[in-house]
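Everything on this sheet refers to the single structure shown next.
Some chains have been omitted; the remaining ones sit where they do in the full complex.
Note that the chains are named A and B in the order they appear, and that numbering of residues resets to 1 at the start of each chain.
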Amino acid sequence: MPVVLTQHAYGKSHVRLTKVTRHPDRHDLAEWAIDIRLGGDFAAAYTAGDNRQVVPTDTMKNAVYALARDHALGAPEDFARTLAGHFLDSYPQVASAAVHISVQPWERVTMGGLPFPHAFAGGPAGRRTCAVTATRDGQQVRAGIDGLPLLKTTDSAFRGFHRDAYTTLPDATDRIMATELTAEWLYADGAADWDECFAAVRRALVETFAGHVSEGVQQTLHAMGAAALAACPAADEITLTMPNRHRLLVNLAPFGRTNPNEVFVTTDEPFGVITGTLKRSV
Amino acid sequence: MPVVLTQHAYGKSHVRLTKVTRHPDRHDLAEWAIDIRLGGDFAAAYTAGDNRQVVPTDTMKNAVYALARDHALGAPEDFARTLAGHFLDSYPQVASAAVHISVQPWERVTMGGLPFPHAFAGGPAGRRTCAVTATRDGQQVRAGIDGLPLLKTTDSAFRGFHRDAYTTLPDATDRIMATELTAEWLYADGAADWDECFAAVRRALVETFAGHVSEGVQQTLHAMGAAALAACPAADEITLTMPNRHRLLVNLAPFGRTNPNEVFVTTDEPFGVITGTLKRSV
C-alpha cells in the first residue's frame, strides 16, 4: 500500500544535568532536564532503514555533557541556544533543532541569616523553562514557568455567565481562585537579559494574579498576560494556561453549622482549563 | 500598553464518567475520562470580564453526565461526536468544539473459563483514546492508543549511523527494542466501524512491531504506520510516537562473568523519542 512520510523528528528527552561551578567563595549549582528534537534529512532511516544520516540520540546526550563542561551555565536560554547552534553547525542534515530546558528549583541554604557557600534546598514550586527552536534562517527563544501554584482567597467573582438547561452553578461574587499557572513567552528579537526578564515576568504574573479584582479566570489571565508584556519589553507574545483548581464550599447545614466562605473541599478533577495568547500590538 | 488577544479557548478536563448498562444477562461497563475545549466568541470575557457568552465549564460537565444517560456508550468516537455536536448546536457563540476521551482499560472477569456478568479487572496497559474536533463546517475524528508498552528481545539492530567526535555508541546488531507506543490516526471521512478499526490498527501495530526485522526505531515506526493504514482503510493518516526505553547491557566482566546479551539495566531516562506521520498516498 502506498504511503508517504509527511513529518518526522527525533531526539533525546530528559537528559539530566547537574553542574557545580566552584568559585573561591561559593559554589553555584545548575540542575537542568534537557530535551532535544531534530528535524531534517532523516527520511531514509524511516523508509529504508538507512541510518547514515542519523545522529544517535546517545550522541546528543554526550554533546550536552561535553558542552556543559565548556560553557558557564547561567541563564538556560544561553545554553539552549548553544546546543541548538551546535546541532545545526555540526550536521548539515539537520534542518531544525529544538532544545527545551526545565530548571530544578534549588535555593541556597542560609545559615545564621547568611547564604551558605555549598548547600541547597528545594525551592518554590513552579519551574523555570526555556525553549529554543532554530533553523538555518534564524531562531526563536521562548521562556516560561511551569506549574506555579497560585491561590487567592477573595477579589474573585464569576457571575453573569450564560445559563441554560444544563447550568446548576450559581453566580459567585466572592470565591477562591486557584490555579497552577503555565506561561510561555516569546522574545521578539531572540535576545534579552534572560534572568532579568524572567524575574520581571514572574513578578508581574504573580502580583497581577494577587491584585486583580477578577470577574473570571479569563479576565485575570488577560490582565496577567498584559502585565507580563508590560514588564518585559523584549517579550512580544505570551501564552498562559490556567487550570481552575476548584475549591468547593462545603455544605455544613446538615451538621448544624453555617459556612461563611470558610471551609472548602480541595479538588483536583475535573478542572477547568483557560488558555489565551496575548501579543504586543503596534 | 496595547496588547491584542490572538488566541483563546477554554473547557473542562478530566470529567470522569462511569456508566453501567444493565442487560438481563450481563452488565456492560464504560469508564472514560473526558476533556472538552471550546473556541468561539469569548474574547469579551478576557478583555472586559463580560461573561455573558461564557458557558461555564461546570455546565459542560453536567452535559457530559446528562448525555451519558441519554446515549448508549459503545465506541467512544460516537459519544465524542455527540458531545461536540451538542456544544455547537446549543451555543451559537461556540465556533469549535474539541472532545477527547480516554478509556480506562477494564476487562470482564472470567470464572471457570466463562465471562462473569458483572465484575471487571484492570486490563492491559495502553489506553484507547479518541479526539473529535468539530466546527460548523465539519468535523475530524481521530482515534488512538496511549502508552502501550512493547518490547522485543531480538530482530532489532542499530548500526551504520553517523559517527563524530561525540559518538561513543557502538553499532548494535542485536539489541532489545522497548517503547511505550502512542499512536493517533485520522479517519478520512469522519466515519468508520470504530471498534473494528481500533482492533485492526492495534493488532497491526503490535504484530508489526513484533515481526519487523529492524534497522532502527525509525524504520520500525514506518513499518508499523504503514501496516496500520493497510489494516484500516478508513484511516488516512497516522502519527506514531515511540520513546526508546533503553535497556543497557551490563558489563559483568569486573565480576568475572560474560554477558551474552542476557542481563540489562532497565532505564527510564534519558530516553530517545522518535516520531513520524504517515499518510495514505493517492
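As a convention for this text, a contact is a pair of C-beta atoms (placed from the backbone, for glycine too) under 8 Å apart; a residue touches a chain by one contact, two chains touch by 3 or more.
Just so you know, these numbers come straight off a predicted model, no measurement behind them.
Each protein chain is a copy of one sequence, and the assembly as a whole in this entry counts 4 such copies (shown in place: 2).
To be clear about the criterion, only the chains that are shown with their structure count from here on.
With centres defined as mean CA coordinates, chain B is found 24 Å away from chain A. Those residues of chain B that touch chain A in the complex are listed here as 1-16, 37, 42, 45-59, 61-63, 66, 90-91, 93, 158-162, 164, 166-169, 214-219, 221-222, 225-226, 229-230, 237, 239, 243-244, 268-282.
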